[in-house]
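Taking it in order: structure first as structure tokens, then the write-up.
With one protein chain removed, the remaining protein chains of the complex are shown where they sit.
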Amino acid sequence: MAILSVRDLRAYYRTEAYGISRTVHAVDGVSFDLHPDEIYGVAGESSCGKSTLIKVISGNVKPPLKAYSGSVEYDNGLQKVDMLTISPEEMRRNIRWKEISYVMQGSMSVLNPVRKIIKTFEDIVESHRGIQDKKVFREQVEAHINRLGLPTDVLNAYPHQLSGGMRQRVAIALATMFQPRLIIADEPTTALDVVVQRGVLQMLKEIQAESKNTVLLVTHDMAVHANVADRVMIMYAGRIVEEAPTKTIFKSPLHPYTKHLISSLPMIGVRTTKTSLRGSPPNLANPPSGCRFHPRCPLAMEVCRTEIPEMVDVESRHRVACHLVKGGAL
Amino acid sequence: MSVDGNLFDVQNVSVVFQIGGLLGGVKLVAVNDVSFTLSREKAEIFTIAGESGSGKTTLSRLLLGDLHPTSGKVFFEGRDLSEFRSRAELKSFIKKVQPVFQNPFETFNPLRRVEAYLFDTAINFGVANNVKEAAMVVDHALQQVGLSLAEVSKRYPHELSGGQIQRISIARALIPRPRVILADEPVSMVDASLRMEIVNLFRTLRDEEKVSVIYITHDLATAYYISDRIAIMLRGNIVEAGPVEEVLERPMHPYSQLLKESVPEPEPEEKDAWVKHISLGVTEVNEYNQVGCKFAGRCPHVMDVCRQADPPNISVGPRTVKCYLYTEQAREAAGHPEMEEARK
Amino acid sequence: MRKFLLHYLLPRIAQYLTVIFIGITVTFIIPRLSPTDPVEAQVSMILSSGSAVDPEAIEHMRQALTEMYGLSGSPLEQYIAFWGRLLRGDLGPSLSTFPTPVTRLIGQALPWTLGLMLTAVILSWIIGNVLGALASYYPKSKLIYAIDLMSQAVRPIPYYVVALVLLVVFAYLIPIFPFSGAYPVGTRPSLTPSFVLIYLKHSALPALTLILVGFGGWFIGMKSLTSNIISEDYVVYAETTGIKERKILTQYVMRNAMLPQITGLGLSLGTVFSGALIMEVVFQYPGMGMLTLQAIFRNDYSLIMGIAIYSIIGVATSVFLMDLIYPLFDPRVRYQ
Amino acid sequence: MTILRIIRDLLKYDSRFRLAFIFLSTILIMMLLSLVSPYNPNKTFVVAMDTPPSLEHPFGTSSRGQDIFWWMTFAVRNSFLLGMVTAALSRVIAIIVGLIAGYEGGWLDKVLMAINDSFVVMPLLPILILLGFLLRGKMNFFTLGLILGVFGWPWDARLIRSQVLSLKERAFTRTAVYSGTHPFWITIHEHLPFVLPIVFATTINNMLWSIGMEVTLSVLGLSDVSTPTIGTALFWANQHGALVAGVWWWIAAPTLIAIILFLGLYLLFSSINEYIDPRTRLRLIGG
Partner (left out) sequence: APATTTQAPPQGEATQPAAAQPSGAGDEEIQPGVLRRECLILEDPTGTATPADDFNRWRPGTRTYSTGLQQLALDALWYIDPDAGVNGVWDNAVAAEKPIYNEDFTTMTVKLRQGLYWSDGVEFTAEDLYYTVDVQMKNDGWSYTGQFRGNIESMEMPDKYTVVFHLKAPNSRFHSFFTVRWGACFMMPKHVFEKQEDPLAYKFNPPVSLGAYTLKDFDPNGNWFLWQRRDDWQRTSLGLLGEPKVKYAMYIAPGPSDKRVIAQMEHKLDVIHDITPEGRITLAQKSPSSIGWFKSFPWAHPDPTLPAVIYNNEKPGLDKREVRWALTLAIDIVRVAMASYKGAATISAIHVPPTGMYPKYYFEPLEDWLKNFTIKVGGQDYKPFDPDACNRIAEEARKTLGDLVPTDPAEIRKSLGAGWWKYDLKAAEQLMLDAGMKRGSDGKWKLPDGSDWKVPMMSMNQSNPTMNRCASMVAECWSEFGVDTMLDARDNPWDIMSLGEYSANLAWTIETWGGHPDLFFFLSSWHSKFYQPSGTRASGSNSMRWKNPELDRIIESIQKLDFDDPKGIELGQEFIKLAAQEMPITPLMAYNVFTVCDTTYFTGYPTAEDPYTDPVPNWANTKYMFIKIKPKA
């Protein structure tokens, strides 16, 4: 049973100003399911629509972004809600933070610079549960962050007084305050150094292991997925090209883009020359026809130029969209 | 050490920043007693790696003459950088030392066409005398990075991909025919597939154009992939430096070891080392102001002496390590611990 | 603490004193460039009775006045003597109401001006900021758009017109507010509750004038600041966390957008010292503006200078103080 | 060319701009009409006194026997000119000081800011009045504009400076530095475009301030009252007790025109600002 199912989602940015209108097909026909108790990784190069996908499934659709078709259904076993149609106030009251919470990139800027950390906790808790007793509340928060291995000092600090890794972990602590069933993390460790990244991801993983909730982890760093995710989905230019359990993705990738992604990763101890993809990333305002990867694909065929490849199941949990693997044949 | 013989000669430089609050600020030693050289003869890629806030950018600003050291000296081709006063002198210096910045989208003014910078560089440094000549120079530079003027002209930064801009940025740096390119985290903002494009370019520049590259990064995998030498920084200090294979394959300083171990391997199987729990500092300033070894707080091998005074720089083969574990006595007592580490 | 003193406070105080010094020096120089001579003005006032006076007696009178006004000696000597007196807190006698000390005249007018202007400045600051924040937080609201246009439409109306129209409308046509300045004729100012009530009632229209004309500036300032802030990550984040809108608006949006406005408030509070001339004239309000007018019309240089000096010190001090307390509002600023 | 295209686009797609266009066109037409005015503004008692607005006299006539509409055509021209002179001069100073102080830093910054702050604290009215004495007879509204211009820059220079301080830290500034570009061209090419929105936003404040200052001086009779301006309109109305005499149109006309002028400018600048604001522009062209 899926906790979140996305079906044929299309979400575009449409901007119109001074006579120039532009539609960015940022998410264009995406379907997938999230299951309870898993870490689901989303990878893909910059601007392929990862953040947009997240905005839609977390109910943050604001102009110029608009969902044009498809559905996003959240089902926690007790209630089913359609994230595309739910009213903002209902969303705020029932879903946000209680069911689904969010860890954003750029921890530096997500915390209010003029408010102490404890105040941010207070704002969130107050808005959802109300605070009867400040002392009890503080004890609860302290207990929570201690459980996550953070010192209580951070509560009295201002964001700028904390190191980058610490801020990012505070963001995780905030996201797990109400033990939500789904935690969405969009590039939580980009721009952190490897040591800090490791600390942050470890914490996320520990929390998941403990609470058995679902984590949707977005990053373009394949090595991170290799170490953290259970399943990985690869996006290219607004579409899913491949989805499989982590091991499968790394051991037997099928899509040429996935293959390239994995083979180009440098490793300490290996010095063989790695090549980069030719061509430049697609423009989503005017995406290539057919398979969107075809202009850069070393194996492109005629059909790739004209027909959009369908998503096919290769194995039980391995899907891929490529004309080369049509009909389950390799 | 012959000062003349080297391109860059960094001698015991320290940079102290005054930061802190209403009631008594603190001194922050962003770069502490750092020395290294870059040879004039042989072009090489020299990596400076280390965690965030370890002083890498500060060091690069020193090398670019953008910041003067609180103590110590930086020599370029035998001349003390702090003695460059006139615009002409500075200009002839920056002609030879050119930067490439971290964020490709920030490198160029979003409201200007990118080629303007290329033409400016060509004309300002006297590489070309007029726009026509400049166009040839610019086109040549762009060819070196796999682009052409035709592709680039009349474009604003947002009309180009990150990889393209970063290559243009390198092309710009190449126009005055510099001896050194200082690249401060040139790939941290680009995604994995573009990363290789850039670092491959550095390799080509070194091999074909004989341009040295100071490559600042915390991405040890690419550092290993392209560089000749590496220096690992921790809180303002170079804790370990030497040939890249030696340092990264067999790190000696406990911090280098931690760093290496933290690099996530793109191998879903080998998770054990990475998963081992680590602790992080709460604030940066605390660690900076710690007396003795800055890593003492997190080091698994910490000794009393580590908390008392700065460890010395110890040469071990071709590399130097700043750690008490490798003093003469310690090595004798432990029976060559570096061999032990290397076995691991 | 010592570092704070040495590296922040001392240079800042030095700057503060420099600014005051330059400002006061300029105000000392300018009147001395003027062709009208206060002594002569006074002499002609005395002689304006029309009777013929013997030139010798006039000369005598002239000397005596020059001496009394502190206008004897070379400009440099006058300048030095001027600072000497200033440092003793002595701004000299007013020329037009000789020998009343300037400080006394100012001391009498200042409380009135401060009382009214501080309230008005602070209120228009608050109103302008709140509405400005609302305007960019709810850009679609018709009401807000109306307020937006209204605030900008009121701004260019000359003070004088606003004041007169308010007066005619609310004191004459619909007499809900009293007509005269700070209190009715026949009432003596005192610190009794009943007088305070009277005062408040009488100050309502003057204050309303100041607020109406004043809040538009803060309004657009805040509006543009807020429109930057609402796209900041921490606001977007706060929205995703489901924090209540009111809290986001006050603690996240306004709290951050307010910071630059605080410096502006400092400056405005400083200008309070020069009073609101037009408003005071229209309402016959006994403040600094009236005093300035009186000084101007009577060529009372020492009074003009006194007012200018108060104003200079007032502005410099309030900006200085704002700089000092700014970190209370913005924890990131640490007297770098 | 591009200017025309921009205007066309704005007219087509921005309702605020349309409104601004109407308002400012009205004002512009009024200013131009002054060239063909049937009445000399310096001549009084040329039409009947105190007649309320009518078809013949759209704004009525004054107690001085002048047609207020035609008189206002001169007034709005002069006031606008005054505002422009002040704004132009003070913008130039503010931009130069702001850019230099911000970019150069160091002692130059300190000196400039000390001067700047001294100007901030100087009380303008007494100084203007004293200068009025000095420039007796020469204090026409143009000199007034210049004087106000000299006093109208410090606050805006500070704003620009703080903007430049942050622009200076942006990587593209350093790119320009390492491209060997002279600091002057860096400020002009790299920083000025970012500073322009501030310049525009402060222009309107500055014009408002200078025209308001002129009104204050006029109402007190401290300016050259024989030149028609919005301020002298009020001065003469006041001299004839227009409000109690029921000649309200004499006060309403300059007020209305001031409102139209400034609402027009406000809408114009907010529309243009959005258009030229780097962020909006980036959003539009898709950054």
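Every chain is named by a letter (A, B, C and D) in the order it is written, and numbering of its residues begins at 1.
Quick note on the criterion: contacts are C-beta pairs under 8 Å (C-beta built on N, C-alpha and C of every residue); 3 or more make two chains touch, one makes a residue touch a chain.
These numbers come from a predicted model, not from an experiment.
Within the entire complex, contacts from the absent chain reach the displayed chains C, D.
Shown as candidates are D:235, D:249 or D:275; the residue that touches the absent chain is D:235. Within the full complex, the residue among C:138, C:195 or C:329 touching the omitted chain is C:195. Contact with the undisplayed chain is limited, among D:49, D:165 or D:276, to D:49.
Listed by residue number, the positions of chain C touching the unshown chain are 35-36, 40-58, 60-61, 64-65, 68, 94-100, 104-105, 108-109, 112, 164, 167-168, 171-172, 175-176, 178-182, 184-190, 192, 194-195, 198, 281-284, 286, 290-291, 294, 296-299. Interface residues of chain D facing the missing partner chain: 42-45, 49-50, 63-64, 136-137, 219-222, 224-226, 235, 238-247.
As a convention for this text, only the chains that are shown with their structure count from here on.
Annotation: 51 Å between the Cα-based centres of chain A and chain D. Chain A and chain C have CA centres that are 55 Å apart. Chain D has its Cα centroid 23 Å from the Cα centroid of chain C. Under the contact definition stated at the top, not a single residue of chain A touches 2 or more other chains.
Each of the following residues of chain D touches two or more other chains: 285-286. Within the complex, the chain D residues that touch chain B are 170-172, 174-182, 189-190, 193-194, 278, 281-282, 285-287. Contact residues on chain C toward chain D in their complex (touch as defined above): 15, 18-20, 22-23, 26-27, 30-31, 33-36, 149, 152-153, 155-161, 164, 168, 217, 220, 224, 267, 270, 273-274, 277-278, 281, 292-293, 295-296, 304, 307-308, 311-312, 315-316, 319. Every residue of chain B that touches chain A in the complex is listed here, in rising order: 50-53, 161-164, 188-194, 196-197, 199-200, 218-222, 224-225, 248-249, 258-260, 262-269, 271, 274-275, 277-284.
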